[in-house]
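Note that this complex is displayed minus one protein chain, with the remaining chains in position.
Chain lettering (A, B and C) follows the sequence in which the chains are written, and residue indices restart at 1 in each chain.
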Amino acid sequence: MSLAMNKEELSQYLTQVFPQVHKDFVIMELTNDTITMRLVVEDRHLRPGGTVSGPSMFGLADVCVYSMVLARKGRQSLAVTTSSSMDFLRKPAGGADMIAKCRLLKLGRTLAVGDVLMYSEGHDAPVARASLTYSLPPEGSAAAAFG
Amino acid sequence: MSLAMNKEELSQYLTQVFPQVHKDFVIMELTNDTITMRLVVEDRHLRPGGTVSGPSMFGLADVCVYSMVLARKGRQSLAVTTSSSMDFLRKPAGGADMIAKCRLLKLGRTLAVGDVLMYSEGHDAPVARASLTYSLPPEGSAAAAFG
Amino acid sequence: MSLAMNKEELSQYLTQVFPQVHKDFVIMELTNDTITMRLVVEDRHLRPGGTVSGPSMFGLADVCVYSMVLARKGRQSLAVTTSSSMDFLRKPAGGADMIAKCRLLKLGRTLAVGDVLMYSEGHDAPVARASLTYSLPPEGSAAAAFG
Partner (left out) sequence: MSLAMNKEELSQYLTQVFPQVHKDFVIMELTNDTITMRLVVEDRHLRPGGTVSGPSMFGLADVCVYSMVLARKGRQSLAVTTSSSMDFLRKPAGGADMIAKCRLLKLGRTLAVGDVLMYSEGHDAPVARASLTYSLPPEGSAAAAFG
């Protein structure tokens, strides 16, 4: 199975559907079953002390797997997040963007699963790990509607 | 074991340590091992369609368990989130604040665990479930430093 | 919505479908959205040191939520586990059965979610926490088939 959207089409689509946040996220690389995204870190993503906040990392992981599913299923897909788990491994480096590398582990008829490793740019050891499950709308229906 | 801070002391402390976000969160009730908090939903918490975003719910659950640990351990506590899991159960109601009810399941020497149910105010069925683990700094040390 | 099977019908059904393990599990109480089950602890459930093993606790939580879903959906239901998370909170007491208390948090068209607290019998503090998600087969189909 191949991509329904390439990197440029996917970027353009995210700009349309996430007008508030699309500037935070940049697609760096897209293959059939992996995607790499950058979180352009701004003040609003930081906690006191200057490190990237937990909710910002959650948001990055969520957008990353969601984008991977979209790239395969196409823009009519209305996937909704149903489960997630995250492990926070190290303190993010100050002043560095976050790079997220996602693998698509399953793309079924009704469920999709991906996992993500997140890094402070320029550092080798991962800052956080996440896995997320999405419910996919049945063919022809309007939305996944939380299963 | 009893509370190291009561509701008013805890509210005041959160105002100091989270100057950017403290207005989003209101402590509604605090007991020895439960806390109930409100997320005052603003536009920045919403996704297209008007529902509360995943990162906002993650943030609410995180602040909720963190505050519960603080209330017991006192303000010198520098707990850091190490693991989390969340299940998204239903679409949040539009135009409603989110209410989070946390139970403290464990408060050990080096780890604390709490779980949280989140509701759209005025609705009976939970919108999301979360559990979070915190690493606690050893007595006398400066910080938990991600274990 | 009410129960499709009562406690006796559910017990009998589990005996049929899990001939190898049904003696390990006893349903103690069943309501519309909660179930309490006992793991009758035998040598094969123990790790060196005499405490209940992680896989045994996972199995207990899994059977518990699965049974709750069955009780509501009826015996034609072919739910399969898709996601789980567990926190191990305390060392189980030696020589004690494990009691699991499950709440059904969601019973949707395609997904069901429950959470579980597990206790060593006679002790107040929970030994472990779990949450599990099940994929439900579409009406009329043979099985959920892992989404």
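As a working rule, a residue touches a chain if its C-beta (ideal position, glycine included) is under 8 Å from a C-beta of that chain, and two chains touch if they have at least 3 such contacts.
None of these values were measured; they are calculated from a predicted model.
In the full assembly, the chain not pictured is in contact with A, B, C, by the touch criterion defined above.
The chain not displayed touches chain B at residues 82-83, 85, 106, 108-111, 133, 135, 138, 146-147.
Those residues of chain C that touch the chain absent from the view are 17-20, 44, 48, 53-56, 58-59, 62, 80-91, 145-146. Within chain A, the residues in touch with the undisplayed chain are 83, 85, 87, 89-90, 105-106, 113, 115, 117, 125-126, 129, 131, 133.
In the analysis below, only the chains that are shown with their structure count from here on.
Averaged C-alpha coordinates give centres for chain B and chain C that are 28 Å from one another. The distance from the centre of chain A to the centre of chain B, each centre being the mean of the chain's C-alpha atoms, comes to 23 Å.
Separating the centre of chain A from that of chain C, both taken as means of CA atoms, is a distance of 32 Å. Across the assembly, chain B contributes residues 83, 85, 87, 89-90 that each touch 2 or more other chains.
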